[in-house]
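A single protein chain has been removed from this complex, and every other one stays in its place.
And now, subunit A:
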Amino acid sequence: MMKVLTVCGLGQGTSLILKMNVEQVLGERSIQADVEHTDVSAASSMQADYIITSNELAESLGGHSAKVIIVNNYFDMDEINQAIDEHIAD
């Protein structure tokens, strides 16, 4: 199954918010994926197909084998939809 990580600085709050909205968008599109939230340092040693995070943290994940997707507004379902359209859904 496709593995998606949502990442924030501490892995406690904002990555969980992003996970909820990403799961909703994936669900609406019937895309099967395992979405997990975590902090930026743990993420670097985790396997994933995609990492979704903010612009602020994307730089420190540049070396990761997963494709890094940037979302600027975590509450904008249109932006999340578009990001998933561009990078995941095909």
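Keep in mind that, in the parts below, a residue touches a chain if its C-beta (ideal position, glycine included) is under 8 Å from a C-beta of that chain, and two chains touch if they have at least 3 such contacts; residues count from 1.
One rule holds in what follows: contacts and distances are computed from a predicted model.
Asks: Which name from "PTS sugar transporter subunit IIA", "Energy-coupling factor transport system ATP-binding protein", "Probable glycine dehydrogenase (decarboxylating) subunit 1" or "Inner-membrane translocator" does UniProt give the chain that's left off?
Replies: The chain we cannot see is, by its UniProt record, "PTS sugar transporter subunit IIA".
Asks: If the hidden chain were put back, which of A:M2, A:L16, A:A42 or A:A89 would touch it?
Replies: A:L16
Asks: For subunit A, enumerate the residues touching the unshown chain of the complex.
Replies: Listed in rising order, the touching residues are 8-10, 12-14, 16-17, 20-21, 40, 53-57, 72-77.
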